[in-house]
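As you look at this complex, bear in mind that one protein chain is not there, while each of the others sits in place.
Now for chain A:
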Amino acid sequence: MRPETEAELAELVAGLNGPVHVVGGGTRGIGGTDPVLTTAGLSGITLYEPGALTLVARTGTPLAEIEAALQTEGQQLAFEPMDHRRLLGTTGEPTIGGVVAANISGPRRIQAGACRDFLMGVRYVDGQGQVIKNGGRVMKNVTGYDLVKLLAGSWGTLGVLSEVSLKVLPMPEVQMSLTVSVDDVRTAVSVMSAALKSPYEVSGAAYDPTNGQALLRLEGFSDSVAYRLDRLREILGGESVESAGSAALWDDLRDVRGFEDLDGDVWRLSVKPGDAPDIAARINADRVLYDWGGGLIWALVPGGTDLPVRLGRFEGHATLVRADARTLEDLGRFHPEDATVEALTRGIRQKFDPRCVFNQGLMR
């Protein structure tokens, strides 16, 4: 099923008599055996006003097309969405709808915000086939409930997004990084924390234990980046990495390239940065990568490992990003919620998709 217009999409959903598997470009590896409903046919940027930092696009628009359009005006999606294709071995064209539905954000999330923070408006088709709009195309909007946030990261389970409106930001003139050698994760987290506590607007803070380097990114106008890099180096020491080299490092980090040729399940944990060392010790993973100053842990563990059981209770949540179908079925992709939250979630699903047609079982 590949509707070409929002009206076609609405008609199609209204006429469904069984569950469908909703995808954009299908690169985020959400699996599923139900018939596929793709938004790839809903394509095209419908409005772009660089002077208002506003872009509106149909959800099937390839991410690459959006990034290219932004680049011609020296702008970008500041939340830096990762590309899952290499890590998951998927093919296809990532779409803006997929990015929004999965709330995909990269290393800059720690400074600029997540995809959901840049999402100003949505149009979607609910489980009954009705077209609903929420939010709009302006940055400041508190008119009614913010269903925009609810739809971001709902993985197509509440409705099929047809159009999204995004705040965009200027692309920084340059970037540079500082690498600081550290002995262990505890030191790495304290180095990253010191950088993030500074007034120098660090836009990335990651640690790769395989090379023992904490990596800190600075972006902006060249004179300002040079100044801030000097200041940071005075506090933390380390070596600077020039522009192109820095960009390549962060692209690899964003896409977790270090894991792509390795066997095993990939988990993504959002934690309090200071808890990262203890949590990592409990996970005892084959490989780990820390982003967001320690607040994001990528963990590679042997296939089938029940990580939540290994971990026990912790402040944060874990998502299973890569595993075989059996493990996904056994463990579920998302972290279990406590009873009150779970009841709310169930109630919301029932309202948005009463016939249970969208991506069944994905977010259980």
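Please note the rule applied: a contact is a pair of C-beta atoms (placed from the backbone, for glycine too) under 8 Å apart; a residue touches a chain by one contact, two chains touch by 3 or more; residues count from 1.
Note that in this section contacts and distances are computed from a predicted model.
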| item | value |
| --- | --- |
| Per UniProt, the name of the complex member that is left out, chosen from "Glycolate oxidase", "Succinate dehydrogenase hydrophobic membrane anchor subunit", "Electron transfer flavoprotein subunit beta" or "Sugar ABC transporter permease" | "Glycolate oxidase" |
| Residue of A:G41, A:G92 or A:G113 touching the missing chain in the full complex | A:G113 |
| Residue of A:T38, A:T59, A:S105 or A:N359 in touch with the missing chain, whole complex considered | A:S105 |
| Residue touching the undisplayed chain, where the options are A:V142, A:A244 or A:V309 | A:V142 |
| Contact residue for the chain not shown (choose from A:D184, A:D223, A:D278 or A:D330) | A:D223 |
| Where the missing chain touches chain A, by residue | 49-54, 73-74, 103, 105, 109-110, 113-114, 116-117, 126, 130-134, 136-150, 152-154, 158, 169-173, 190, 193, 196-199, 221, 223-224, 227, 270-274, 292, 295-296, 315-319, 334-335, 337-338, 340-341, 344-345, 347-348, 350-352, 363 |
